[in-house]
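Here we show just some of the chains, and they stay where they sit in the whole.
Naming follows writing order (A and B), and every chain is counted from residue 1.
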C-alpha cells in the first residue's frame, strides 16, 4: 500500500465531514450492483468490501447484487463447453445454466460473503432461488430464443427484509426461479437489471451501478467531460444526441427503471477508482454521474 | 405413482394417529443429514422434500445438512481433474476445493432449496461461510495431510436461530471458513460430522442420519435383524463385538458426539425407503435404529 500520511487534525476533520452523510443515509436502503474490474483486481475488490462493511456499520441497509461473467467464461472453458450463438448473443443451454448457477451462487457469491465476514461484516449469500426471492419468465427477445435467460416477474422483498432486519448484508446472485412451467428451470438474469428491480421493489434510496467507465461523459473521448448530475427528463435527449450510447444505454435504462419506481437517485460510478462507493456517498462532489428525479437536488 | 386407495375412514385415522407426534415435536429442533441414494433417485428426493416441508409445516424447526459426493465426482471428471491420493484418501487441493464449494453451495444446495420452495416450503441455502456459520481448522489426520479438509471449531448457531426464527428451513453445505491463517481458505467438512456438531450446538431434540442401509443390524447379512433401539452405553460393546463395523463406525461416532452434547436421540435410517423421515418420526415402531441416552424411553 502506498505511503499514507494524514495528520491527526486532518483525520478528525475527515471523520467529522462524513457525519452529515452518515446521518443522511442511516436506516436507508442502498442497492449496489457490483461487477467489472472492481471484482477482478484484488486491491479494488478489497476496497469494495471495506466500503460495504463500513456502509452497513453506519446503519445503511446495504444490498449487494453481483455479476460474474469472467468467472463463468473461465469455467465454461475449463469444461470445454462450446458456446452456441444466436445473432451474436450466447445461447444458455441447460449445461451452461448449470455452470452459471454453480459459479455465481457457489463460488463468486460465497467468496464475497467470506471476504465481508473476514472484514468484520455480517453477510448471507443468496440467489434468486432462496426463499423464492427472484421469480422470472423466459425472456422473449427480438434476437431469438436465448435459452434459459429470464426476465424478473416478482421480487419477494420479504426475504431481503428478513435478512436486513437481522443485521446481515444480503449478497445476491442473479439466478432466478423460472415460473413458466412445472419443471421450474433456474434462469439466468442480467445483474444490472436485477439490481434495478430489487432497488425499485425495496423502495431503495439509491441504486449504484459499478462500471468500468468514469460515468456519463459529454465527450466520450474526454474523461474530464463527466456529467456529474443529470435529470431523469434529460435521458431521452442524451440518447438521441448520442452522448449516451452503446453499453451505456442498458445502464441508463436500469437507472430509469429504478427512478420511475421511486428510487431517489441512481448512480453510475467507476469501479476502477479505489473506494469509489465511499467517495460517491461520503463526499460533496462524488466521483461519477448521478441521475435524479426532477425535484431532486445537488450532489449528495 | 402406484395405485393408492385408502378409505376416508382410514385416512382420518392416519391423521389422528399423527397428532401425538406432532404435539411432541412442535417447536423442537431436528437436524437431518441428507445424503446417499435419497439424494440421487428422483422419487426418493421428491419424497424427502415433501417430508421436510411437512415437518416444518407442523412446527418442527428443521435443519437440513447435505452431502454431495457423486455430484462432486461428476464435476471433477468433467474438468478432467486427476485426483491425488494419500493412503487411499483423496487429497483436496485448491482446485478441488473450488469445485467442491461450487458444486455443494452453488448446485446441490440451491437445487434442494428450489425444490423445497416449489413444494410450498420456505428455505434459505447457506454454507459455512455465510454469517461465519462454520469455522474450522485444518484436519490433522493419522493418514497424512489431506489438504483443505477441516475440523469444525465453532458453529455460530445465532445464524441458524436468525433463519429458523424467521420461518425458513436452513439448508446447509458443509464448506467452512478456515481460521488457521489470514488467507482464510475455505475447508471441506464431512457432512455427517457437521450435522452432528450442528445438532449438538443447537441443543437439538434429534439428529437423523440418512444412510443407504437399514440401520444397525445384529447380523449384517440379515436385514430382519435390525436393532430398533440401542442405549448410548451399548455402543462400545457393539463395536467390540463387530456388530458395528466399517462404514457404520463413523456414523455411530456422530451419534455419540450428538448424544454426549445433550441431543436426546440419534437416528440412523434407511434413505432408500420412501418417506423414511416421516415414518421414523410419525410412527410408533419407526423404520431405523435409534440410539438413546440412558433414561431415554421406547421408540418415538
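The criterion applied here is as follows: contacts are C-beta pairs under 8 Å (C-beta built on N, C-alpha and C of every residue); 3 or more make two chains touch, one makes a residue touch a chain.
Keep in mind it's a predicted model, so treat the numbers as computed, not measured.
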item	value
Given 2 visible subunits, total identical subunits the whole complex contains	6
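We take it that only the chains that are shown with their structure count from here on.
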item	value
Centre distance in Å when subunit A and subunit B are each reduced to the mean of their C-alpha atoms	36
Interfacial residue positions of subunit B with respect to subunit A in the complex	75, 78-79, 98, 101-107, 109-110, 113-114, 117-118, 122-127, 129-132, 159, 162, 166, 168, 175, 177, 184, 186
